[in-house]
Each structure stands twice: as C-alpha cells, then as structure tokens.
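Contents: one structure, followed by commentary.
So, chain A:
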Amino acid sequence: ADGHKLKVGMITTLSGGGSGLGIDVRDGFMLAVRSSKDIEVVIEDDQRKPDIAVQLADKMIQSEKVDVLTGIIWSNLAMAVVPAAVNQGKFYLSPNAGPSALAGKGCHENYFNVAWQNDNLHEAAGGHANSTGFKNTFILAPNYPAGKDALTGFKRYFKGNLAGEIYTKLGQTDYAVEIAQIRASNADSVFFFLPGGMGIGFMKQYAQSGIEIPVVGPAFSFDQGILKAVGDAALGVKNTSQWSKDLDNKANKKFVSDFQNEYGRLPSLYASQGYDTGRLLISAMAKASVNDMEAFRDALRSADFDSTRGQFRFSSNHHPIQNIYVREVIKEGDTLTNKIVSVGLKDHSNAYVDQCSM
Partner candidate 1 sequence: MISEKKISYISLIGIFFIAIFSEYFDEPYLITLLSRIIIFSIAAIGLNLVLGFGNLVSFGHAAFFGLGGYVSGILAIHAFNSELLISWPFLFSGSNNSIIIWLFTILFCSLLALLVGAFSLRTSGVYFIMITLAFAQMLYYFAISWPSYGGEDGFSIYVRSTLFGINTMKGLNFFFICFFWLLIILFITGKVVNSPFGLALRATRLNLTRVKSVGINPFRIQLMAFVLSGAITGIAGSLYVDLNRFVSPSLLSWQMSGEFIVFILIGGLGRIYGPLIGAAFFVAFEQFFGSYTEHWQIFLGIIIISTVLFAKGGIIGFILEYKKNE
Partner candidate 2 sequence: MNKILKIVNLKKNFGAITASNDINFCLETGEIHALIGPNGAGKSTLIKQIMGEIKQDSGEIVLSGINISNFKTEDRIHLGFARSFQITDVILDFTILQNVLLAKIGKQKKYYNFYSSIESSEFSSEEIKSILLKIDLWDKKETPASLLSHGERRQLEIGIALALDPQLILLDEPMAGLSLDKIEKMKFIFNQIKNEVPILLIEHNMDVVFSIANRISVLVNGKIIASGTSSEIKTNLDVRKAYLGTA
Partner candidate 3 sequence: MNKSLILKLDNIYSSYGNVQVLNGVNLQIRKGEIVSLLGRNGMGKSTTIKSICGILKPHFGRIEFNNVKITGMESYKIARLGVGLVPEGRRIFANLTVKENLIGSSIKGYWDLDKIITLFPIFEERLSQLSSNLSGGEQQMLAIGRALMTNPSLLILDEATEGLSPVISQKIWNVLKKVSNEGISILIIDKISQELKNVSNHSYILERGKSVWSGKLSEISIDDSKLFLGV
C-alpha cells in the first residue's frame, strides 16, 4: 500500500444466535487486513437485531467517521443498514448477505457484494439437479423472504417437475411432517434451504427416516462450522458453493493454512468471504485514496485481487461473476469436510443485472 489511510466499520453478529457466522466473517476479514497498517477497523456487535444495526451504522458514520462499512450477515439487517449508509456517501462491502432488492432496483454505486447474490447458490443447485438428471424434485424452505428467494432461485434453473413445494415455519426444528410428505410424494430428489439449526435438525431426521432419495442444498447447511453438528448424516450430500477448502489456487492455499495457523480451526465459507472482502479492500487502497470516491470506486470495481475462489469479477450491479461449484461432503480422517466434484454454473452472474440502472 502507498499510505492511503482508511477506516472500516464492521457491524456483525457476535453474540446470541447465529454469532458463529459473524465471528467467521470477522476472523477472515481481520486475517486479510492484519498486515496492513493503513486500515483501522472498528467492530461492533449487532446482536442480530436490525434496530441495533441501524443505530450502530449511525454511530460508525456520525461518530467514528468511517469510510467503509462491512460485516453484516443477515439480509434483513443489510436491508436496514445498507441503503442509508450508501446514501450518506459511504462504501458498503457485503461479506455475506445479498438480498435481491439491493441487486436490482435498489442497487447503488457504492454498494459491492463480495459474496454472492442470495439466489446464486440455489440457482446452481437447480442447475446441478438438471445435469444429474433429476426430474421430480421436492423443495422446501422457511417461510420468509430469503426462503422464498431460495426456492425462486432454484426454480429459475431447474427444468424438471416439482413433486412438492413447502414453506416451513421459521425456526422450526421438527420435520417429521415434511419428511412424511417427501416420502409420499414420489420425488426423485430433495432440495432444501434451511439455515442454521433448522438444517441440522432436518438432515439428522432425514437420515433417521431411512429415505434414500438424494438431497441437494446450498452450502450453508454443510459448511465447516456446522458439519460437525450434523455428523455422518451429511456424508455424501451434494451442496453448492462458490468456495471450497480444496479449491486449487495459490490464494486459497495460503488462506486455508494461514487461517488454521491463526485460529486453530478449519476456515468456513463465511471466513473466506470475510477474507476476500479484506483483500478486495486492500487492493483498492493500493490504487486510490478513499477520499477520491470515483477513483476508489473504480478500483473496487476492477476487483484486482487474487480471490480465494480463483476467477472473480464484478457484474455491472456490483455482484460477483464467479463459478459456483458442486461439493460433496466427505470424511478426511475423522473430520467431515467438503470436496469439489464439479462446476455447477460457470462464470455465473445474477438475475437482477437488468433491473439495476447502473
């Protein structure tokens, strides 16, 4: 870096439910920027509450006078914070949430998503279902916006029949009813999006039920942090992700080993996203000062850094164009982890580019 100083405000979930994700994003990000003396990071815990997040954003902008905001995990919190922040002339780099509203009509020149548009992994799952030859799929997700986006994303690419489509209660942990419906539906495959504890419960109970129909899902229920808790029930399941520990490129190898050295655990998807966000920021700082907004924006847009995912660039609405891989859950010794088996969608962008007037 050539001495451009910059202050980052990170608002993420560090306490209460779902804090594992926030902690990973933070750790990944800090790993990326730890060697840079020009970046000052302020971290605050949003407790997964939108109102708190909004107030923290105010604080970061008004009192801390940060230049760049980042860190939010959840779409609903992002929706609460991002529009206000970018309208006040701050940059926002999303390390995780990518709600469609911010990709389409609500896109903004100062908003960059480094992870994915919310639909991406589900779209890839739809594509994978096609290429595997599934004809009759049963799909389910919780009844809330991200859940609906998930099923919409899947259906956008899936060409077969739907054996059933279920919205479950948010936070539901018992799936006997749904599993019975799956069994009765003659489906040849199941796609589900059930983040957090919901997915753990579903996978365990599904494995218990003795149904042999293959399952596909986005990486969220099969990622490093959570796999341990799902246990052997997850073995062999195909899931879609833009990143995997075994991606063969230099940046990723360095990231995985650095992360393990630093924190003593395997990195997760979220950690990689946090890390890439940090790397993107450093790459932009090398090119321009944040005080020159135009130049800095261009620097961000060029995404001139070695992503842990290999190929990485931004589409016109500032969301990644990247490969989405299909991974399989395997066992390495005693540890459950993922291995890439194919590329689900190549150089995949998102469905909202046209709606964005940028």
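Note that a contact is a pair of C-beta atoms (placed from the backbone, for glycine too) under 8 Å apart; a residue touches a chain by one contact, two chains touch by 3 or more; residues count from 1.
Selection rule: all candidates are chains of the complex that A comes from, given by their letters.
What you see is a predicted model; the values in this text were computed from it and never measured.
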Pick out the one candidate among 1, 2 or 3 that is in contact with chain A within this complex. 1
Touching residues of chain A toward candidate 1 in the complex: what are they? 14-16, 19, 44-45, 49-51, 54-55, 58-59, 62-63, 75-76, 79-80, 83-84, 87, 99, 101, 143-146, 148, 167, 169-170
